[in-house]
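One structure coming up, written as structure tokens, with questions to follow.
Just one protein chain is left out here, and the rest sit where they should.
The chains carry the letters A, B and C, assigned in the order they are written, with residues numbered from 1 in each.
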Amino acid sequence: MAVAHTTSGGLDIRKTAMWSFLASELMFFGALISTFLLYRGRTNGGPDAEELFDIPFTSVSSFVLLMSSLTMVLAHNAWERNDQRQLRLWLLSTAGLGLVFLGGQFYEFSTFVHEGLKLDTSPFGSSFYMLTGFHGAHVAVGVLMLSAMSILSFRVGLTKSRGMNVELVALYWHFVDIVWIVIFTVVYLLQV
Amino acid sequence: MATIVEAPPVAPAAPSSRGGLWGWLTSVDHKKIGIMYGISAFVFFVLGGIEALVIRWQLAVPDGTLVNEEVYNQLFTMHGTTMVFLFVMPVSAAFGNYFMPIMIGARDVAFPRMNALSFWIFISGGIFISSSFFLGGFPDGAWVGYSPLSTQSEVIRMDFWAIGLLILGVASLLGAVNFITTIFTMRAPGMTLFRMPVFVWMQLVVAFLLAFSLPLVTVGLFQVILDRNFGTLFYDAATGGDPILWQHLFWLFGHPEVYILILPAMGIVSEVLPTFSRKPLFGYQFVVFAGAAIGFLGFGVWAHHMFTSGLGPVAETAFGLMTMTIAVPTGIKIFNWVGTMWGGNISFTTPMLFSVGFVAMFTIGGLSGVTHSIVPADTQQHDSYYVVAHFHYVLFGGAVFGVFAGVYYWFGKVFGRMLDETIGKWHYWLMFIGFNLTFAPMHFLGLNGMPRRIATYGDGLGWNYWNFMATVGSFVIALSILVFLYNAVRSYRSGELAGPDPWDGRTLEWTTSSPPADYNFAEVPVVEAIDDFWYKKYGEDEDHLPVRLDTNPLDPSASAPQEEFHVHLPSPSYYPILLAVGIVTLAYGFLWLPVGYLVMAAGLGIMLWAIFGWAMEDIDHPMGDNGHGEGHADDGGGDDAEAELVGTSSEGAE
Amino acid sequence: MATESTAVETTEEEHADHLSPANYWMIALFLAIVTAVEVAITYIPGYDGALLVTSLIVLGIVKFLTVVAFFMHLKYEPFTMNFMFYFGLLGALALFIAVLLSFRALFDTF
Partner (left out) sequence: MGSHPAVKNAVTSHRQRRLRAGVFVAILTLVLAACGTGGAQDGLSPASERASNIDGLFRLTLIIAIVVFVLVQAAIIYTSFKFRRKKGEEPRPVKQIHGNTKLEIAWTIAPAIILAGLAVPTVQTIFENAEEPVDALEITVTGHQWWWEYEYTDLGVVTANEMHIPVGQDIALTLTADAGDVIHSFWVPRLSGKRDLVPGHENTLTISADEVGLFLGQCAEFCGLSHANMRLRVYAHEPADFDAWVESQLAPATVVEDSEGWELFVNKGCTACHAIDGTEAEGGGLNPGPNLTHFAQRDTFAGALYDSTEENLSAWLANPSELKSMRPDLNRGMPNLGLSDDEIATLVAFLQGLS
């Protein structure tokens, strides 16, 4: 074992923290998804998944979120190369795609409510809104962080020497994306 | 014994910017935070203890009339909630905060401000739950908060409980992430994972247990809050909701939680026994692996709390067998502790007494635990006083004895003066007798058919005698706590000076001054073995017996005035406490909607202010520090990232 | 933060250049195609039941792991981080499968 100067094992401090936090988040979404799977058939006379879900629409918003992962990783790459112009471009595109996704979710929710699925309609409704709502909240927090990052990039410039922000936000953002990959498959595609 | 050096009478006067009340409120020093955790946990311990005394007074005789059912239900709910979430967990965090960084040779935890935030969120959550007493009554749905009882009560008491636990969960999660990161990244040179003290290992296992189990109960708590306030139907059987789901989510967290409570105490005992036996821990690697195994298996046995809920014989068999397997690593630990004492040169100091008491009492709790894994037998024991006896042997005979072992062991290190040994032994024996008098009879009561959580019981069921004895015992415990308090106050003022190494210790914390300097080590230690400090003090003669060496392995700061060393330290910050205030304001507002929307807005505003300030704070600001103004390229941006970490957890989900 | 961050910088350099933007575009293309396949097979008549469920789950896992390994660079991170994340992932899977099994709610309606 090398007797190095500082961090043991060559682990990056903040990334270690972020990964352990994300591991914890896995459990959080796991519990939400499980609740949904348990309650998916309990519609209490209200509309069920097959009636409500619009797969082409959700596929588009899934695609949007997936592509936001691409723009995020490009932003990260630009940050590693210290290319401020590209960094800003991709950060803003990521935030924009996130907003498009949120807009889609807002539209979806209002459609569902219109069609008779509310929070208090059925356990199915409760668990669906809780799961997708918490995911949406995560996306929203991500958009906020990306916006803050973009502002910082314009004002002071984000360089590698100025901390790990971009890297951490990227990890968080990709995490939100992979959770959606699971939700899209398990909650949407498998239920119709 | 090591030489006793001149030490200040109490904690040394800190630099003005770090001293005084303001210094404590804004401190990011893991040691100060540890002390604050310890003291507030002890306050909650006394509160929870008073609740227990009322409970025992009520049950001393059949058809007790001291309190009515309404009050009684609140009392035992708060007793459980307080002792689990507001005493044992934070007191473990206290030891972890204070000693984990020192024991791995670090100067602080990985994220000092996040550490302060953990503490302030914890304390505001504790105040939040406890304040329910003045705002409509304590929660009254038992500490397990089973739905639909928890979603049924029309008063806001259970909202206090659910939201309070969410707040405490945020505190614990931040702490867990911080500890995991600290242990993985901040160890001193040469401090490999398998040279870490067992106490640190147990803190690591606990941090993982917290990180993986808290989100589960978080989801359940959100469901309870949503059901209670927004008409969701998670636990409404009439529309297809299922109350059993809560039990799964709660115990998926709740069982690991049991190990979250006991593993730190096991860690403490694993430090104390070798020191006073003057031998290394027997089977270090086995003890570590057993601890990790207990943690891992702890996730697979949650349903043994649900053996009466109708799981069906197949699931009951599976979970019963899984539960049995936990006895194996637990047994390994007990045998290794005895093996540590075997062949040693044992001095029965107070910490040693508490540790041996721990091993003996925990064995009883472990054995009664095995009887729970015998599923059919558990259907008789479940929710009876037998279970109450069992988990008090684990959590009082185990965790609390371990905690007091730690208090007596490390008091001198923390405060510079030793706790009095004679009074300490009085404390121990009173507590030992009182504890057994209180909880051993509960085994009989449970087997004789007395259910738990009952405010009164009828005469003529054969329960009177043991109930009375248990009540007598509980007051003996209370007396022992008074003795301890006297000891603590007296010794803090005028106890024997500790010096850096009063016990001839084996681990790194004994190389520093008592109390340690703000920066812990003037020179970051280089570690070459398990129990490194011991082997720097002792060589080996031809019979393989240890011989004291002439060298002085103490850290230079342990024997020199502190001003000589200039170590870069993070500055104090008032944003952690501000953020915690924002969170708790938000929570209070939520309870009184729609008027509360204004309060919630205020809370949100405070939070945003704190997060923004946090992110922008120049933690090298010369005013805040001892004048260390030198730039640190990584810090500004780095803490920005830290702020965002916090932001996601408090705003986003957990 | 009391410790210096030199080690941080060095590990940073190590994996910085594993992938280029062109690689990322290719990976994104791959993910897009997998998503398209996912959606498409739900519309194929007769392609349903266990076959559909299995295909969708496998494709979902492929997407999940691709993002984690490459976009999140976990493939290039030290063992500890991989361990934490995958341990959590497998743990979550195992626990929730067990819970759903105990409700007999896993296989009945898929």
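Simple rule for what comes next: a residue touches a chain if its C-beta (ideal position, glycine included) is under 8 Å from a C-beta of that chain, and two chains touch if they have at least 3 such contacts.
Model, not experiment: these values are computed from the prediction.
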| item | value |
| --- | --- |
| Chains shown that the absent chain touches, full complex | B |
| Identified contact with the non-displayed chain, of B:Gly320, B:Gly473, B:Pro515 or B:Pro576 | B:Gly320 |
| Hidden partner chain, touching residue among B:Leu461, B:Val526 or B:Met616 | B:Leu461 |
| Residue in contact with the excluded chain [from B:Lys425, B:Arg453, B:Arg490 or B:His568] | B:Arg453 |
| Where the missing chain touches chain B, by residue | 1, 68-70, 72-73, 140-142, 146, 148-149, 152-154, 236-238, 240-244, 277-280, 282-286, 308-310, 312-313, 316-317, 320-321, 324-325, 327-328, 331-332, 334-336, 338-339, 341-348, 356, 359-360, 363-364, 367-368, 370-371, 373-380, 382-384, 444, 446-458, 460-463, 504, 538, 540, 544-547 |
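The criterion applied here is as follows: only the chains that are shown with their structure count from here on.
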| item | value |
| --- | --- |
| For chain A paired with chain B, centre-to-centre distance based on mean C-alpha positions, whole Å | 33 |
| For chain B paired with chain C, centre-to-centre distance based on mean C-alpha positions, whole Å | 35 |
| Sequence positions of chain C contacting 2 or more other chains | 1, 3, 5, 8, 80, 84, 88, 91, 95, 99, 103 |
| Residues within chain A bordering two or more other chains | 4-5, 7, 9, 11-13, 16, 20, 23-24, 27, 30-31, 38 |
| Footprint of chain C on chain B - complex, ascending | 106-108, 110-112, 180, 184, 186, 211-212, 216, 242, 244-245, 248, 252, 299, 303, 311, 315, 519, 567-570, 632-635, 638 |
| Complex interface listing, chain A residues touching chain C | 4-7, 9-13, 15-16, 19-20, 22-24, 26-27, 30-31, 33-34, 37-38, 40-41, 55-56, 59, 62-63, 66-67, 69-70, 72-74, 77, 80, 160, 170-171, 174-175, 177-178, 181-182, 184-186, 189-190, 192 |
| Residue ranges of chain C in contact with chain A within the complex | 1, 3-8, 10-12, 16, 19-21, 24-25, 27-28, 31-32, 35, 38-39, 42, 53, 56-57, 59-60, 63-64, 67-68, 70-72, 74, 77-78, 80-81, 84-85, 87-89, 91-93, 95-96, 99-100, 103, 105-106, 109-110 |
